[in-house]
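Here the complex is missing one protein chain, while the rest keep their positions.
And now, chain A:
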Amino acid sequence: MSRVSVPCHVKGTVALQVGDVRTSQGRPGVLVIDVTFPSVAPFEHTSTHTPAKWVTCLRDYCLMPDPHSEEGAQEYVSLFKHQMLCDMGKVLELRLILRQPSPLWLSFTVEELQIYQQGPKDLGIWFQVSPTLPASGQYAFALQSPSMTFPKWLSHPVPCEQPAPLLEGLPDPSRVSSEVQQMWALTEMIRASHTSTRIGRFDVDGCYDLNLLSYT
């Protein structure tokens, strides 16, 4: 499962608000984040070009089940190609529209946005939501001329936050065990990144003379 990170440039968040931000009492409830891709070759005019246009690829995707409480507020989220409403073959720019209707939070955004590609026909975006998730997000992609080749996107397996449909039955065991190889690589990766808190040691060479506890 080779996964290639696609370099992307995340522009600053823009709050959509009616009126003057400085004098207005309320907090903005909608945020827009634009993501561009530096590796994309500049758009060229050709006789057969079709102009780039915005296409909605994900609509009303809920990130926090209850906008007023902490549930899911700092979760890591992944999005996949099969969740997208349109073909992700040729993408110029990505726009995330975030909505947070609750007035109780001082700010909201998504952080650690990363985009991956793996071969043709797969899509994946992941990000951490922080400090408090938008209650729902609407994501739009800009589609672009067919004369450009484009990064495709990676599917990355991760627990979803939206309610999953009930499984009809268990997957075929031999198929699962062959997929387990790939999953193993994943868990090994998780384990490798852990600092070892499992030392389980209270003495050094039989000596346990301790005077004080340490804290940083």
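General remarks:
The criterion applied here is as follows: a contact is a pair of C-beta atoms (placed from the backbone, for glycine too) under 8 Å apart; a residue touches a chain by one contact, two chains touch by 3 or more; residues count from 1.
Convention: contacts and distances are computed from a predicted model.
The listed options are "TBC1 domain family member 19 isoform X2", "Ccr4-not transcription complex subunit 10", "Peripherin-2" or "Tubulin epsilon and delta complex protein 2", and the UniProt record of the chain not shown names that protein "TBC1 domain family member 19 isoform X2". Where chain A meets the omitted chain, the residues involved are 65-66, 68-71, 73-78, 80, 82, 103-107, 112, 114, 126, 128, 130-132, 156-160, 164-165, 167, 170-171, 176, 179-180, 183-184, 186-187, 189-190, 193-195, 197-204, 207-215.
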